[in-house]
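So the structure is just underneath, and the comments pick up after that.
Shown here: the complex without one of its protein chains, the others still in place.
Showing chain A:
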Amino acid sequence: MEPNASSQKSELSQAHQALSPWVALMMKRRRRFAIGALLICLTLTAGLSLLGLSGWFITACALAGIAFLLGLPVQLDVYVPGGGIRFFALLRTVARYIERLYNHDTVLRLLADLRYRVFGQLMRLDEAALRRERVSDWLGRLTADIDALDNLYLRLLMPPLVSLVVIVGLTLFIAIWLPALALWVGVALLILWASVTYGMARLGYVHSHRQVADQEGLRRLVVDQLQASAELIAYRSANWHRQHVEAHEEAALDNQRRLGRSIAIGNSLISVITGLLLLSVVWLGGMLVASGVITGPILVMLLLVILGVNEVFVPLPGAFAHLGGSAAAAERLNALGSEGQQGQQQSFSDQQLGLEMQGVTHCYPSSLMPALDSVSFHLAAGEWALITGRSGAGKSTLAALLTGRLAPSKGVVNVGGCVPAAVPEQERSQRIALLTQQVDLFDASLEENLRLGNPDADDEALWDVLKAVALDGWAQSLPGQLQTPVGERGQQLSGGQARRVALARLLLMDPSVVILDEPFAAIDHDTAVIVANTLSRWLVGRTTIFFVHHEVGRLLTRQITHHWHLSAGKLSPGK
């Protein structure tokens, strides 16, 4: 919460805290991780071996050639090294191909795990949180954040480990001939490794942590400017606002500039350190060759292996400078809440359920006015009530409270003797049904959307409910009939059709309490009469609340026993 108060050291521990649940999730795939790392190591080793062996081979050949000219006895097997060279050339290519394929597969598997986990978090959000979060921008960011964590695996976890293994391997390899030189090379490479991982992370943390927030701020300012353009032009304050936009943009770009410069320093450091290390080995190795400790071909082999080692470090600076960005993504996802944890649970009785509210007030965190203000009513089991009210009067809040997807700020909500929010979702949803004002159809077939109401319903039952809402003729005319996809958010359907599909979905259930928010909206009068007839038969014996914008209740008035009016969160007797 207080980014200024934290020192740099605690930033990295913050990152650790934010990322650790996600790293733990990834570590469930330990075996794949190990195999993937091994494949990368194999690729890098094959590349280094190819260079080293080639260097050894041509130096040995050169020396043998000279000895041959001098008429000295020469014994050089050219076939084993030649074969080795070809083998490593091939191995590098094949290992790289398999490695990319394998690790990509892992990344996609992890994506499934990550989405599964995030969905689990979202499942437990209540209506208030969902309503706050259900903005399309937020949804876009959610996927971007998940992708950012998915990248963690290939960018932040794998490369430092692999490069460490290669450094150790290289040091041991040199130690076969020259333990002291190996120590020098090993220590130098380890220092480089630490500076392009830990050092880069510290250097870039603040900047990369800010990036998404910067973009969002800029985005908000641009939206403001576009939405208020008429007033900005009228009041001649366009430049005034434009200065805000540009100042913010300048700050955001400056932040990127600093981050980019840090990364450039890291990249250049790799080139300089490995280059100077190579020259130092030339110097030290040259002395060792002169004093006969090692042969020329061995020196050339070691030189070429060291020459190639910079490839191991290349992915590190960029990845670690962006650690802050990954941590920020993890923090946002962590803020969605944790999985699990349920309070004490209640269970409905088998009898029909009545509804009761006593002094219920609900206030959303961001608004000054309560959405519901001391609402009290009682509806006995099997009775019907009609509640009128304009949009924004508090109907959705009332419905969310009765269906247990929201806990009131004050007062008691009672459904059949239970607090609905304390009843497990599975049971609650079978006993309380709600037709929401905004119909949500899923991007699946008509059949699957209907079966949401009852997974065990057979085709005959589906056709029955379609007939009940006068959609059977339409469904029969569809090319795929029940298998026809409805499109994302039911876009292939008209508003009235979508509403009737949602009603049909409801008819497949057997609930005790039914809340219908604008059941006839967007449905023409003739069809509404058919639907109303079906509904009145189906609703007999069920405790029912109708929410209507205005007096369309005529279609159903006969059985309605209560009539209330909801206005600005207050419930009063209807006219």
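The working rule: contacts are C-beta pairs under 8 Å (C-beta built on N, C-alpha and C of every residue); 3 or more make two chains touch, one makes a residue touch a chain; residues count from 1.
What we mean here is this: contacts and distances are computed from a predicted model.
Note on the omitted subunit: UniProt lists it as "Transport ATP-binding protein CydD", one of the names in "Succinate dehydrogenase hydrophobic membrane anchor subunit", "Transport ATP-binding protein CydD", "Cytochrome c oxidase subunit 3" or "ABC transporter permease". Interface note for the absent chain: among A:Ala37, A:Leu51, A:Ala201 or A:Val305, the touching residue is A:Leu51.
The residue from A:Leu12, A:Leu42, A:Ala64 or A:Val529 that touches the chain not shown here is A:Ala64.
Check A:Ala175, A:Leu190, A:Val245 or A:Val293 against the missing chain and you find that the one touching it is A:Val245. Checked against the hidden chain, the listed residues A:Ala34, A:Leu90, A:Val168 or A:Val412 yield one contact partner: A:Leu90. Within the full complex, the residue among A:Ala175, A:Leu190, A:Ile265 or A:Ile560 touching the omitted chain is A:Ile265.
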